[in-house]
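For this view, one protein chain was removed and the others were kept in their places.
Labels run A, B and C following the written order; every chain starts at residue 1.
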Amino acid sequence: MQILILLIQIAILVAVVLLHVAYATYFERKIIGHMQVRMGPMLVGWHGLLQPIADGIKSFFKEDIIPDQADKSLFLAAPIICLAAMMVSLSVLPFAKGWALADINVGLLFIFAMSSLASYGIILAGWASNSKYTLLGGIRSMAQVISYEIAIGLSLVGVMMLSGTLNLSQIVEAQGNSFFGMFIISQPVAFFVFFIAMLAETNRVPFDLPEAETELVSGYITEYSGMRYAMFFMAEYIGMFVMASIGVVCFLGGWYGPFAVPLFPPIWFILKVYFIMFLFIWIRATLPRYRYDQLMAIGWKLLIPLSLGNIFITGLAMTLAQ
Amino acid sequence: MESTGIIPRLEVSYPDDVLHSYQYCGQDVVLTRKKHILDICSFIRDQCAMNHLMFLCAVDNSRRKEAIGKNEYERFEVVYQFYSMTTKHSIRIRAQVPDDDCSIESITSLWPGADCLERECFDLMGIHFSSHPDLRRILMPEDWKGHPLRKEYPLRGIGEWAGYETLKEKSLELRTFDYRSSQKGNE
Amino acid sequence: MGQLNENDLVKIKDGVSFIPGASALVGPLNRIINWGRAGSIWPVTFGLACCAIEMMVAGSSTNDLDRFGIIFRASPRQADCLILAGTITKKMAPVIRRVYDQMPEPRYVLAMGSCACSGGLFDTYAVVQGGDNFLPVDVYIPGCPPRPEALIEGLITLQKKINQEQGRWSQLV
Partner (left out) sequence: MSRKISFNCPVQAGDEDRYRIQMGPQHPATHGVLRVDLDLDGEIIRKCNPHVGYLHRGFEKLAEHRTYVQNLVLTDRLDYMAAMANNVGYCEAVEKLLAIEVPQRSRYLRTMVCEMARLASHLLWLATHALDIGAMTVFLYCFREREELLEIFAELCGSRLTNTYTRLGGVRQDVTHSIMMKLEKFVDSFPSNLEEYETLIDTNRIWLKRTIDVGTVGADEAVGLCLTGASLRGSGVDYDIRKHFPYAAYDFMDFEVPLGETGDTYARYRCRIEEMLQSNSILRQCIERMPPGPIIGDDAPDLIMPNKPGRKVEVDVPAQQSLIKLVEDRETFMEGDVYVATEVPKGELGFYFVSDGNGTPYRMHIRSPSFLHISALKTMAKGSMLADLIAIIGTLDVVLGECDR
């Protein structure tokens, strides 16, 4: 019986998140459209509301091309790895008090593990396609993920020290109990590092080098068509969602808001996540792209020393406070 | 583009090479032989401060009225236009290239930018530039036959390019590939 | 490629047909798929000459192709539609054919401008006299170059064409 309930919960979560992915693309197109003095999707459904569904249907019924020289099994597996890893990391996210599928003690570590696993999918996709552009995209992605995973991890150490746990629900609770309410106030540097590394981790502008359109055509997904391409697309948007959620959980106070909402407690969580998603889109509409070596320089020369310094100062402050 | 005094200096320095010189629409033109063209060009660049190569092209003289029957004109000529950004003088050199020895020295050592222009002359007019580092066709495909800008080459081309022929054959093949035949292919 | 003719189908009842030998029903699903395909035509980012500039203008704020769900994709693998925007030379033709071959079914070709339709004013040794010499062109858009509005009209014509299709399925591996 318990398993059945769990399965239903998983099904609901997956359905909701997939719908979110579909409409995140819609919001992105709409918001960027309005920032660029145009309208975005308008004609498929009322104000283009059915646009993501049309895209989905079309992609599902497209021909599925596997290049002759590709490594077939890896080529097929890569999008699945990518999507599965991203989806699994959803299970530990606490949307509201008690609204987490698996409230495990190492939630934060689990998410890191899963997001690194997703980058395996990207690298495999780049390699298995046996095309030069995809390989370059895969290599770029690998280097980027390795360097920014460190920064993102170090930036969260301060949060772990303050809350004393790796459990995501308890991190939120710790913020609810703390004097300032949110860790962003006590850990602004960590949030800054986290935010930049988050952009890089999800391959968003200005760090969208693995799929830089004007350089590498479409980067690691150049050879993918139809549904497999859509799977990468979904994985990318779920990745954005997961990263934004970590930001909300660790820095913005999770499900806590100015007042409690009775019927649907995750509302504050979702609003905060969408605020971060809006920032993602805003940045995409504004900034140019970094060069590969500059990206590395920012990661190693700026973010990692900053977050190390942040850990030191946090530790110092905590010792002094005791 | 008033008269510059370069032509007399050229005539003095290269008496055997300068065939004829004239002024048309206020532009100085010198007809030369092709033999010492590299020396002439380096003389113009270094002694006359003409640092800018405006253009380089080839002309097929075979149907040119003014050229017919005059022995100083050869079948082809390579035209160079030089300009001095400092003295604001310009000069045009028309080096005559005969049909039977269709080659001339390359000036890429003086102007690296001439590289493309010489390749274009080779491609469209069939003039061979000796000591050019990388003389290949540039505008037409590598296996194109003929040199389109020669006067005997018709506007719509001779025959069909092999690459395009194969493409057309391939398209015809694919045209028969409809729903039913693809079903058969899968069985 | 997988285009079916009307008389290939066995009609069971109004709106529902049957493909003989393929054990597939073509019915309302067909309409939904056609709606999806018509609603999200993704052309490949591929400009040849002058018309490409007008194609870019069509995608910019004044005309905004995104309203129709049309966004340009850089990789032919993710595109549905090839807009031949400009003069097709013989040197370029094999490349265009290769781009077309890399696109997944169902795919459509728009010939934009007089050069892509018929060779235009370049009747020379180097120019292909019309894109339909080596590609199955779906929609022809006249003009030199056509205004962006004409391109949009061509895309709407393509949508109409897609909506009339019957059982154009992608082939499985």
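One rule holds for everything that comes next: contacts are C-beta pairs under 8 Å (C-beta built on N, C-alpha and C of every residue); 3 or more make two chains touch, one makes a residue touch a chain.
Because the structure is a prediction, the values reported are computed rather than measured.
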Check the whole complex and report which displayed chains the hidden chain contacts. A, B, C
Full-complex contact with the absent chain, from A:Val37, A:Leu271 or A:Leu302: A:Val37
Looking at the full complex, which residue from A:Tyr133, A:Tyr148, A:Tyr220 or A:Tyr237 touches the chain that isn't shown here? A:Tyr133
Against the chain that's been left off, what residues of chain C make contact? List them. 44-50, 52-54, 56-57, 60-62, 74, 76, 86-87, 89, 91-92, 95, 99, 101-102, 121-127, 144-145, 147, 171, 173
Residues in chain B touching the chain absent from view: 1, 24-25, 27, 29, 51-55, 57, 59-60, 63-66, 79, 81, 85, 88, 92, 111-117, 120, 124, 137-141, 148-149, 152-156
Just the residue numbers, please: which parts of chain A touch the chain that's not shown? 32, 35-38, 63, 65-69, 131-133, 136, 205-206, 208, 212-215, 217, 284-294
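Just so it is clear, only the chains that are shown with their structure count from here on.
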From the mean C-alpha coordinate of chain B to that of chain C, what's the distance rounded to whole Å? 41
Measuring centre to centre with CA averages, how many angstrom lie between chain A and chain B? 57
Between the Cα centroids of chain A and chain C the separation in whole angstrom comes to 35
Going by residue number, chain C touches two or more other chains at 171
Note which residues of chain A are touching chain C in the complex, please. 29, 33, 36-44, 48, 50-51, 53-58, 61-66, 213-214, 217-218, 221-226, 229
Name, in rising order, each residue of chain C that touches chain B in their complex. 1-5, 8, 21-22, 90-91, 93-94, 97, 123-126, 128, 133-136, 171
Using the touch rule from the top, collect the residues of chain C that touch chain A in their complex. 32-33, 35-40, 60-61, 64, 66-69, 71, 73-75, 77-78, 80, 102, 104-106, 169-173
